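Omission of a single protein chain aside, the complex is shown with its protein chains in their original locations.
As written, the chains take the letters A and B, and residue 1 is the first residue of each chain.
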Amino acid sequence: MMAVDVGGTFTDVVAVSDGTIRTAKVSTDVQQVDRGVVAGAAELGVADATVFNHASTHGLNAIITRSLPKIGFLTTAGHRDIPDIGRSWRPVAALTDPSWRRSFGDAARPLVPRYLRRGITERIRADGEIHVALDEAQAREQLGVLRRCNVQGVAICLLNAYTNDVHERRLRELVGEELGDLPVSLSSEISPLAKEYARASTTLVDVFMKIIYDDYTHRLDAGLRGLGFAGQLNFADCTANLIPAADAMEAPFRVVFAGPAAGTVGSAHFGRLIGEPNLLCADIGGTSCDISLVTHGEPFVNTTFELEHDLIVNALSNDISSIGAGGGSLVAVSPSGDITVGPGSAGADPGPACYGRGGQQPTMTDICLLAGLLDPHGFAGGKMVLDQQLATRAFERLDTPLTFEHRVRYAWDIGLNNIAEGIFNIAIKQGIDPRDYALVAFGAAGPLLLPALADLVNVKRVVVPPHPGLFSALGLLSADQAYGLSQSAYTLLEPGNADAVAALFESMEARLRRRLGTQTDVAIERAFDGQLVGQTWETPFVPVPAGPITAATIEQMVENFHQAYAERNGNRFANIPVQGVTYRLRAVVPTDKVAYAELPERSGAPLRPVGTSVLRFVADAEELAQVYARDDLCAGDEIRGPAIVREALSTTYITQNQIARVGRFGEIGIERIR
Amino acid sequence: MSTQPNRDGSLESTRPARLRDWTEAQFAETYHCDRFTAMVLSNRLRYTVDHMSTGLMYSAFSPIIRDWYDFAITISGPPDMDYPMPAVSSSLLVFLGTMEDAVRNVVEEYGVDRLKPGDVLLCNDPYRGGNHVNDALFIRPVFHDGRPVAFVNARAHQLDMGGTVPGGFSGTKANVYENGLVLGPMLLFEHDKPVRSTFSLVFDNTRFAALLQPDFMTMAEQLKLGERLLLESIERYGEAAYRGTVRYCCDAAAEAMSDALEKLPDGDYQVEESLDADGAGDDEPLVVRATIIKRGGRVEVDCSGSSRQARTCINAGPLDTKTAVGVAFKLLLDRDTPFSSGAYRPIDIVVPPGTVLSAMPPDGAIMLYWEVTQALLAGMLRELGKVLGDDAFGGDYGCVAVHNAHGRHADGRPWSNIGLVGGEHGPWGADRHHDGESYTVPYIVNGLDPATESMELESPVLLLRKEYVADTGGAGFNRGGAAVLKDASWLTDAEHYSIPIRFKHGTGNGACGGATGRAGACWLFEPEDPALRAADGLLPVRDDVYGASTPIAGVLDPVSKAPDADGEYFYFARQAVWRTRAGAVSRYVTNGGGGWGDPLARPVERVLADVRDGYVSIAGARANYGVVVEGDPDLDPEGLRIDAAATRALRGG
Partner (left out) sequence: MSNHSFPRPEEPTPRQAREAVAGRCDACGESALMRYPLLSEGGWYLVVKCQSCLHSQQREKWQRLGHVTLLTDALAC
């Protein structure tokens, strides 16, 4: 089995066969992404692979950089500004900034300029009744404008279409007649959920993804077949579940960004192996620290995902909180003389000062280099050399009377503090106690920074999995194939509505079974998103019991809701009626996952370090750390800090108060010495 | 040497002027810890407040807390330091000037010596703590070594606090008795257990008590979390370091604000902004005035000359005025420094009693206070902006014209539609970097825009239009945000309440040569209105549709009732309630945002794009930008062309 995780700079490829994991890291071919993927696949050999699981950011990147095809947006007359309005709220950082603009607004960089957002004379009411019939002549006139403007696709989102899709379907036919065979997405088809802005933005993203991915998928498939691949090509969705490519292309907004989700799923799968069902998963890359949660073996899933602030897609996604803290976080001095770290980042370009690409400001990576944690010649598998002089000069340039030692030391501590507080905030949000959770550290900088803050967050222990630098790619081999359907229909959950809810599930189930085709022996799970009457947000994935839906089922659904609400929000409002908002079906096809080979126990020579490193700035005094090669480790090995474990794409730092134990599957478990 | 003022007015001249230049010894002498500890602890205080906010937002019932961020969480220092406020949540700016004083006033009145661990105090009185009665303030003392060393505080908007209007959002309440239940400082929890008499007092006198109660418990929970986190920090670093850090947070903010004020040229600045009228009559002017006297790193803002307090509840109190003043300086001059009470050290506010900015009980009712304080804020931004050169920005839509509608479903159940289809959302002005955004909220608040589809499920209304109006954004090198238009069709008989308080003039003043945005208006159309009939329900956006309408408010041609800057002002409270029959339509158009820079310098391609996008009409492009555009923007947008010669002629070569 093979998986590929295409990032903005690098493409990670993993191949697993007979318990052996082989990896490759190639540069992403930004001109033609599939070429890089096929090159990576060629490096590892794809002919025997049964599956090829794919996740890529190039769709997301196209949206973020606005390198987008021209498309039209059709909506109900009077509402063409929905995509500019968003939900209109400002992020915290912008509260005192009158020059802040939402990134996708007409005053900044819209996805679709206003003249290509056309209003159609029609109106459907909240109960699904037609208030104003579709004026086909007027619609044809509007489509004529889009035709003259040579749009390459059309997104259709009419008000209340989630209750009645008749006008949207007719409009698609008219688009075919007036503009020919173009990619078209109907909001009622790809995301029949209430709340028009999220549905509209989802539909826009879906059309973009159709255009971006259509040729891409054909070329990728052809390229892989050309290498002898005869297996199944899957795309990962935002929960890192796998969807066969053809099915994925029916509603490709779902696969716009799987990356961080794969890390969560990979952690959950690995966690099951090592007996850790409760995990805080922290992926620290260059720019950000992405944190997600796994409780009782299940990732915490949201019903929406934001590509940028308030740019929403209604894709099920693992809840990832992003803290502006990473290897590239910039160190600066505030006006009153405080050292600050982040949230700004040096990114990949110019990157940290020590990269030698022109970065002038010091970053966390520069600290790690100066501290003796990073090997200047071993970075990125030896492909890059880090320059200590540049790092030093960047710190010297800071405008502060603090000594050089204090600058680096304080920045290190404050940088770690910021990450720790970010993790703690997520624990509060989700209502969990970090002491019950193991912290999984991965990403380029995760194993480097997270053990040092374990005490600040008070987690049970830190776990560095095998291949932490590529762990997200392994996550793509750690998930199941899943099919899902969802439909909004606001229904008060009372016994009298049992039949309506039953009918809804029946019709959804029929559609899902058609998609499953020959995979008949698959369990279908039912759930709903509900809200307390008077609230405006839903609690998702409340379980619905199996079997016919009767008055008793409705009662159980209400009780399940109160239970889920209490778990998610810490409060129980048993007296307030519950409204079902969205009904969901999920079919999981159990899938082969990566099997981590067991590491043999040590027999013979004791574990020897491959060197030492003098550590500065990261503790009260200079320390001598033992340096080990990860490949040398055996199950049962113990390493006392201060110590460093190096591998091709990652560095693990064990502090002087910690002891690391190598587990059966090669994981490094780090705890405070008691 | 330093000349920054201290709170006692004395001058410090023994240390370097800037905090950043102090030696470690000097730092430790003043703050009783090293600089690094102060950095870490001040971060910790802000994170503590953050964690409490996250907890509140995700576990509260009320959508006003979750979607409108209508709460504030703060930490206050001990009584012997006079209750400084080192950390405040990043929720809404509207609480920044009230929280520090509110905590001091409540605790001092209750009596510091009566406090015990496990106590939580409650107070909602605007005259003691600012804001309005819906904003209940909870205060929990944090004890260390037997004495209170801190207070953790949460203030959040409650759905109802009694009074004559459900929910409280009305501009016609005339005194404190109609306004809502006033709670002076009283014990809400004792030994961490609810004080039944206090809870009874609240629940026996307010609506929706079943919804208030769980949120009261949630707020109390977050305070316990805050106490725990704070005590952990104090245990870890020591009380002396904690006190020093509290002082440091305030001193850093004071220094930053003083530095910021130095950037403004010294002088006396006059601010004057008018509002249309109060809810009692259109017979008196309603003006906020301020004289801003700036000398070096200090400023005094004197609100003398503002109108006396209004006869209905659109007044503000002095602490709300304090908020507006601080926010003005912050937005203009010091955006990045974390806020603390020290930011007010170099700012003195003079406000005589009984003005619309300093209303007095019992007749100076305070409810919609932000309308007058944001007028003051806008006026300050405008006047001070004039001397900030290119950093100035255009004015916004000026007024949250909340529309309230009530009625009954066919089956007799009552429905309410509050704050969804009026002028609540509108444009900001442009600045040097960008055109203005059209759909936003005022600077001092934030909030999630509710979905039309959700609203249409809750009340029998159809939102027929929610879109921008051409030629309403103030012209400029960068264009002001466009006015927002909302048409709502009411499917049952309804009663409407409206208090659109700033339609007499455009409020989106231009900056750096930009033009003022157009003034808005609002109307009602009865079901048999010929314009409605002719349009089959979807009322066009044209000046000829208003002839048979009933204006609610705005400056309109007396015959056509279309917006006309030289027309006659229609006063919104000529009727206390507006009654309509099923099928009626309400229309609101907000004021437009102010432009930035010379419109004749806006690049012609951008004006072309404006016309193509419907932000500017062909006539508007010619009249306001000196750009002549030819073609059909509606049916052939990409076919528009610029008549270069005619444009050159208009723009003066």
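The rule is short, and it goes like this: a residue touches a chain if its C-beta (ideal position, glycine included) is under 8 Å from a C-beta of that chain, and two chains touch if they have at least 3 such contacts.
A quick note: this is a predicted structure, and the numbers were derived from the prediction, not measured.
Asks: Using the contact definition given at the top, list the shown chains touched by the missing chain.
Replies: Result: the unshown chain touches B.
Asks: Looking at B:K322, B:R518 or B:K561, which makes contact with the chain not pictured?
Replies: Residue touching the absent chain, from the options given: B:K322.
Asks: Write down which of B:G118, B:P194 or B:G296 is the residue touching the left-out chain.
Replies: Going through B:G118, B:P194 or B:G296 one by one, B:G296 is the residue touching the chain not shown.
Asks: With the full complex in mind, choose from B:D363, B:E458, B:D493 or B:D598 the residue touching the hidden chain.
Replies: Residue touching the absent chain, from the options given: B:D363.
Asks: Which residue from B:G342, B:P450 or B:G620 sits in contact with the chain not drawn here?
Replies: Answering carefully, the residue with contact to the hidden chain is B:G342.
Asks: Against the chain that's been left off, what residues of chain B make contact? List them.
Replies: 5, 7-9, 11, 82, 100-101, 104-105, 108-109, 111, 127-128, 184, 250, 254, 284-285, 287, 289, 293, 295-296, 298-300, 302, 304-309, 311, 318-319, 321-322, 341-345, 347-355, 358, 360-364
We adopt the following convention: only the chains that are shown with their structure count from here on.
Asks: For chain A and chain B, let me know how many angstrom lie between their CA-based centres, rounded off.
Replies: 35
Asks: In the complex, go through chain B and note every residue touching chain A.
Replies: 18-23, 35-36, 39-40, 42-44, 47, 50-51, 54-55, 58-61, 63, 66-67, 90, 92-93, 210-211, 214, 217-218, 221, 225, 252, 255-256, 259, 327, 330-331, 335-337, 393, 425, 428, 431, 433-441, 443, 446-454, 456-457, 462-468, 481, 487, 536-538, 609, 612-615, 633-639
Asks: Per the contact definition, I'd like the list of chain A residues that touch chain B in the complex.
Replies: Residues 77-82, 84-90, 92, 95-99, 101-102, 105-108, 113-115, 121, 123, 125-126, 131-132, 141, 144-145, 148-149, 159-160, 162, 194-197, 333-339, 400-402, 406, 409-410, 413-414, 417-418, 421, 424-425, 428-429, 431, 490, 532, 534-537, 568-571, 573, 575-576 of chain A touch chain B in their complex.
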